[in-house]
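Take this structure first; my questions come after.
Note that one protein chain is taken out, while the other chains of the complex remain in position.
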Amino acid sequence: MTREDGRSADQLRPVTITRNWLDHAQGSCLIEFGKTKVLCAASASEGVPRWRKGSGLGWVTAEYAMLPQATHDRSPRESVKGRVGGRTHEISRLVGRSLRAAIDYKALGENTITIDCDVLQADGGTRTAAITGAYVALVDAVEHLRSKGALTGEPLVESIAAISVGIIDGVPLLDLPYVEDVRAETDMNVVMTGGGKFIEVQGTAEGAPFDKPELDALLELAAKGCADLTQLQNDALGR
Amino acid sequence: MTREDGRSADQLRPVTITRNWLDHAQGSCLIEFGKTKVLCAASASEGVPRWRKGSGLGWVTAEYAMLPQATHDRSPRESVKGRVGGRTHEISRLVGRSLRAAIDYKALGENTITIDCDVLQADGGTRTAAITGAYVALVDAVEHLRSKGALTGEPLVESIAAISVGIIDGVPLLDLPYVEDVRAETDMNVVMTGGGKFIEVQGTAEGAPFDKPELDALLELAAKGCADLTQLQNDALGR
Amino acid sequence: MTREDGRSADQLRPVTITRNWLDHAQGSCLIEFGKTKVLCAASASEGVPRWRKGSGLGWVTAEYAMLPQATHDRSPRESVKGRVGGRTHEISRLVGRSLRAAIDYKALGENTITIDCDVLQADGGTRTAAITGAYVALVDAVEHLRSKGALTGEPLVESIAAISVGIIDGVPLLDLPYVEDVRAETDMNVVMTGGGKFIEVQGTAEGAPFDKPELDALLELAAKGCADLTQLQNDALGR
Amino acid sequence: MTREDGRSADQLRPVTITRNWLDHAQGSCLIEFGKTKVLCAASASEGVPRWRKGSGLGWVTAEYAMLPQATHDRSPRESVKGRVGGRTHEISRLVGRSLRAAIDYKALGENTITIDCDVLQADGGTRTAAITGAYVALVDAVEHLRSKGALTGEPLVESIAAISVGIIDGVPLLDLPYVEDVRAETDMNVVMTGGGKFIEVQGTAEGAPFDKPELDALLELAAKGCADLTQLQNDALGR
Amino acid sequence: MTREDGRSADQLRPVTITRNWLDHAQGSCLIEFGKTKVLCAASASEGVPRWRKGSGLGWVTAEYAMLPQATHDRSPRESVKGRVGGRTHEISRLVGRSLRAAIDYKALGENTITIDCDVLQADGGTRTAAITGAYVALVDAVEHLRSKGALTGEPLVESIAAISVGIIDGVPLLDLPYVEDVRAETDMNVVMTGGGKFIEVQGTAEGAPFDKPELDALLELAAKGCADLTQLQNDALGR
Partner (left out) sequence: MTREDGRSADQLRPVTITRNWLDHAQGSCLIEFGKTKVLCAASASEGVPRWRKGSGLGWVTAEYAMLPQATHDRSPRESVKGRVGGRTHEISRLVGRSLRAAIDYKALGENTITIDCDVLQADGGTRTAAITGAYVALVDAVEHLRSKGALTGEPLVESIAAISVGIIDGVPLLDLPYVEDVRAETDMNVVMTGGGKFIEVQGTAEGAPFDKPELDALLELAAKGCADLTQLQNDALGR
């Protein structure tokens, strides 16, 4: 089996992370997985939501959205429809949950970091690009708080990256672009720490149900991809 | 480690499935996992959504919701707030996706089955109870279509059940009630076929990240729980 | 004239009130008028809405809603449509108003009781079943507050029940199921106290306008039905 | 007992009906009950809503609303809040139901009349002024359709008027302005035909429950008020 | 070129300003530009929005809306659609901005004036009638605050009026009714002070782009119209 873009089964698409793409946000990057482009922006502000006040703990939240012309066919704007779609809701929750796993709330102190992941162009893997880029923006937002003396310790306890994997014609593949995504029998998004542990595993049988050996093969591929992404994040962050 | 309700680690809570709890719906059941009560109702109607017309294929969709007093503290009604929350959206999508894996669209013909899962009382595991009960309602709705001669074959290709598993104090446990759920370091919902294959695997690190052996242990527990639920579904369906 | 279900003109359908159907709510019952099933749940909480703070007075409010598959044909979910329909609004207001007539706000103290009436199955008379069941849940929620020492007196000043009456082919009938409801020329919902006084009288000419003798006949029937329901409430409450 | 404005118990406030207050609407009037001012406008258009097409029957519907500065304290605009309030919904439904009782759908043919009742100033009795004025606008909209040859008979089968009555300090009073309305123990809105039959009776115990003799006294007062309004409508219509 | 209504090119339609048309509002008028009728109501209340508290400055805001039957064909109610349309939003912002130019916030003190402009009938020029009438209501609301001793100086620094101008068949015309508005190649709304300076200039090429001489001619016409309106406002205000 040959992939349309000539990659091997366990190879990422070309990934670029342009750090500080924005001037106002406390942390930001434009992350690209092939043609997928996601603008990640992190704002860091003092204070926490009301339900958390006085706890001494910080908060991290995220919103994911897609521009109307990110996809091949223009999709209606959610603000104009007056409601956030189920898919948007679900991915926003996934991104926020994943980033919160990177953070020690106590060390963050009563500060809030909000991360917006806006998909400027979509070609598969937008949620995994969003999480991977959001982590870079998060690190810079944390540094911003540190430089202001607003932290009470080191809030960054894990490095976080995410990748999609899937099975096409029985072959497990890493980092699926749109043309592969629509053909996948099984589709899985995996969020991992830099140390190789799991934060989220979301596998879905799009076609036939899958068995344990297939699951194992996908997770192994994902571990490889997340390790590669962790390296790219470290490069972008000058670590 | 002893569980508060005295169960062993791999034991389900008492499960009851009261089939045909409603008079109007084409299929229905009240399913209980311990104190969790979900009313599942399936309507079967001729025709499919516009984007599917003329395809010869059927459609299955689901909506999940929770009554305001299902939880310990009353939560505001989504209809009154004017928007469906992210959690509701996400679970509705999960239930729909899971049920669609049970169905051969071609054999269903251009008919639509809509399944509503309304949580009357919540004590952990509402989404897995919803999926497990929804399958029972789905079977009866399919039978209803069959009795009307509206099918073109056997649409039921898989039996579907779902269960939650989690790790507390390092111990993998099956079917978590609310008191266990809030303490779990890792939380996983697994949807499986009667034949023991995976439809959905959704694992989340609530506390520390988890590793492959932990994931394997959880999946094994889940397989045991889903097999037990499949048996209970068959009993309810008189198979 | 014979009724389809064999009842006499002034006879209620079989009524069952299953008290404490829920575990979390401070008061609850599943009430059935024939095939109509309404789940009534009352939450009692300290404090009152902002506009009432410092008044020393309590507050009682209610919300009525219908599950999508309660009716013969599935109706779209109001949360998904993003707005509460006029009928729902109107009945919620009626239920709240009726229950407030049962309460001495001063004796309730600055506590709020919220009653949710969710129609699980609809076969006519859902609003009157809701009010009748809500009163039972209200009593238990008041007892809950009493047991916590949160009351300043006896807030329950009236017992409340409600029934529908209508005229079909010139004959006044009590407690109309759906098949009769759609045929009624005049439709009336009456809320009464246990002592036989009126809380609400809502009569509507669905077909021809009605005259005073017809109105009088309907009110007399309603008084009989409400008295029967009051007895059933007392039985359920162990009075 | 003396009323603040010097009226006798069974006397209407000064009522004026300025017919054809608008230039574009097919029927319109500005109706005033004392300081209460309601602008009623009727549009008549060919065709009926989709669910009624091909039935040969017409349709009449109504919307009631209040300008933000109609009341003593400005209330937020429902369009800005993004939702129609329960009170608005309830009164819109009442107005529509009442007007439909005036109409023979078959004679109306497949035409739709939509009546908007916008309260420009509120001083009690807005819903009854709305219904009374809406009937005048309805008549003109029907005449408009007749002049275009769009009718298949005489659709106006009843004349419709409405009035509020209430009990203050034990005395039944007709046509309550705001200052009386807030003091009323019992509040009733009655819609009647020109022939003295009932279309709607909506009585509510605001304070103590009411008994049958009180109800009878209120209905008698309302009959007197509606008869007076019918005369004023006939005068305005040049009948 | 002759105008359909016989006016000269620089002549206003008949304008009437009925001051204090409402009883409750602190300032109000019904303003008519020909068949265009706008009800302007100003409420004056102590306090300012939260973001302005403690500043010592007042606030003025406005909302513009149109009744459904104001236009030739009934348009759906924005409250029922659940959202304010773009045109409504835009004009509300214009009216508010224009009125704020009339006010010295410091002299107004921490008081808020809210002005509602509701179009009862539309025949072109509704936004300019709204601004012109709103100024009259604003003056009375300011007087109301003055009479209560709530002001700290004279907040009224400018008199404000507005008019539309347009070019039809190459001829600049003042105060366009609907029939002219739809034919205009260029359409301009101009808000001016009593002293002849500009507050807002909004010119739009509806057909062909316009050049500087055309712009100049339109502005000259507008200055003439605003001066005439200022005189009519002064008459209404008894200045």
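We call the chains A, B, C, D and E, going by the order they appear; numbering starts again at 1 in every chain.
Methods note: a residue touches a chain if its C-beta (ideal position, glycine included) is under 8 Å from a C-beta of that chain, and two chains touch if they have at least 3 such contacts.
Only a predicted model underlies this, so the values are computations on that prediction, with no experimental measurement involved.
Touch with the chain omitted from the figure is made, among E:93, E:146 or E:183, by E:93. Among E:117, E:134, E:199 or E:229, the one in contact with the hidden chain is E:199. In the complete complex, the residue from E:101, E:217 or E:237 that touches the missing chain is E:101.
Residues of chain E in touch with the missing chain: 83-87, 89-90, 92-93, 97, 101, 158, 188, 192-193, 195, 197-205, 208-212, 215, 219.
Within chain A, the residues in touch with the undisplayed chain are 22-25, 28, 35, 39, 41-43, 45, 63, 65, 67-74, 77-84, 88, 114, 116, 118, 120-121, 123.
Assume only the chains that are shown with their structure count from here on.
We define each chain's centre as the mean of its Cα atoms; on that basis chain A and chain D are separated by 58 Å.
The set of chain A residues that touch two or more partner chains comprises 82-83.
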